[in-house]
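The complex is shown incomplete by one protein chain, all other protein chains being positioned as in the whole.
A and B are the chain letters, set down in written order, and residue numbers restart from 1 in every chain.
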Amino acid sequence: MTQQMDLNQRFEEYIALDQKIEAKDWMPDAYRKTLIRQISQHAHSEIIGMQPEGNWITRAPSLKRKSILLAKVQDEAGHGLYLYSAAETLGISRDEMLDALHTGKAKYSSIFNYPTLTWADMGSIGWLVDGAAIMNQVPLCKCSYGPYARAMVRVCKEESFHQRQGFQIMLNLSQGTSEQKDMAQDALNRWWWPSLMMFGPSDASSKHSKQSMRWKIKRFSNDELRQRFVDMTVPQAELIGLTIPDSDLKWNEETGHYEFGPIDWSEFEQVVAGNGPCNRERIETRVAAHENGAWVRDAAAAYAEKVADRESRQTSAA
Amino acid sequence: MSASKTDWPLWEVFVRSRQGLSHKHVGSLHAADSTMAISNARDVYTRRQEGTSIWVIKAEDITASTPSNKDVLFDPANDKVYRHPTFYDLPDELKNM
Partner (left out) sequence: MAGREYEWILRFGDDALVLAQRLSEWCSHGPAIEEDIALSNIALDLLGQARALLTLAGRREGQGRDEDALAYFRTDREYSNALLVELPNGHFGDTIVKQMLFDQFAVLRYEALANQCVDEELAAIASKALKEVRYHAAHSTQWVVRLGDGTKESHLRVQESLNTLWPYTAELFEDDAVSKACADAEVMPLNASFKEPWSTQLQNILNEAKLLNPESTEFHTGGRTGRHTEHLKSMLAEMQVLPRTYPLAEW
């Protein structure tokens, strides 16, 4: 019991001194559970997040755009992998995490349950969704758990081109034909509100936020980050002549921030509950990839075993 | 069709980012065998030309010091300041030592 208290005290000291917690250090169960939940959700979001954009790789309108989009979606697979690896240091296997995703027990970012209807959605996802993600992710590079923080450093470094390529798509569309301009505005209209919801429920009703802030897993509140995103994005939209779909949006000289209209949280809850436009397709696609790959993974494992057997027989014969 | 019966083992990946530097741990991945682990490591961790050489080792083959021994193992080095070059007060005239 006293040893437990020592360990706990030491953990709290580490957190207070901004020291990183490493994989094999003692940590409270609740801290471990919170991290597993958050990191695996984050990993799932990257993997599911490949689909809405992956849909358009075969239809990219130029070979250059095709290369960029393919590289970007590939990066997302890489980010999912870095994050699964970080979660694995906490004592959960990738199979367990994937199983939770496939059976609907684990959550992922709701934004990926919206359909990608036009090429401008590739621009909007890069500009808004990746923009919001970066806003969320940069503080995580300093989070208290070492393996997660290091994975996030890698992710953030690689993400920097994602938002730029998205904005560039929007820029080109907004300078293009009238059909292209309409396409850009339509995509902004559809992606704006879901992007704001990406920061999660408002501080007052967020159930995990407080403890996560105290543990330095989370460094800024949902509302703070959301405000930052709005302040950053509104001038960018103006620059390319697009209109943010919010009639309440206005600049407040006194606070130095934009005020924006109320978020429709009932929509958010519907999508989180699994009733978004694409929830079912996303999971079905993921499960199919996993199941169709089972014989391949089994074959590779069986082959590795045979080779190891042959080698050990050779060694013992020699 | 059921899920795969066997999870591929976990490998730790070390990359030498350029000649002259030592290999550094960059992360981990799953692979069925060492050949696959090397080629996956190349595709996952050196997509942006981050490496000139890769090591992979099965995570289960690594022996690590236990954190509860941290004090025993590492604190004794704390007071051996004489191992560090700044411990020695030398005349300013002496350069490049």
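Everything below uses one rule, namely that contacts are C-beta pairs under 8 Å (C-beta built on N, C-alpha and C of every residue); 3 or more make two chains touch, one makes a residue touch a chain.
It should be emphasised that the depicted structure is a prediction, and the values quoted were computed from it without experimental measurement.
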Per the touch definition above, residue among A:Met213, A:Leu249 or A:Ala300 touching the missing chain: A:Ala300
Hidden partner chain, residues of subunit B it touches: 8, 29-32, 35-36, 39-40, 43-44, 47
Hidden partner chain, residues of subunit A it touches: 47, 50-51, 54, 57-67, 70-71, 73-74, 77-78, 80-81, 84, 119, 169, 172-173, 176-177, 179-180, 285, 288-289, 292-300, 302-303, 306
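The rule is simple: only the chains that are shown with their structure count from here on.
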Whole-Å gap between the CA centroids of subunit A and subunit B: 27
Partner subunit B, residues of subunit A touching it in the complex: 22, 24-26, 74-75, 78, 81-82, 85, 88, 93-95, 99, 150-151, 154, 158, 290-295, 297-298, 300-304, 307
Residues of subunit B that touch subunit A when the two form their complex: 1-8, 10, 26-30, 32-33, 36, 44, 47-48, 64, 66-68
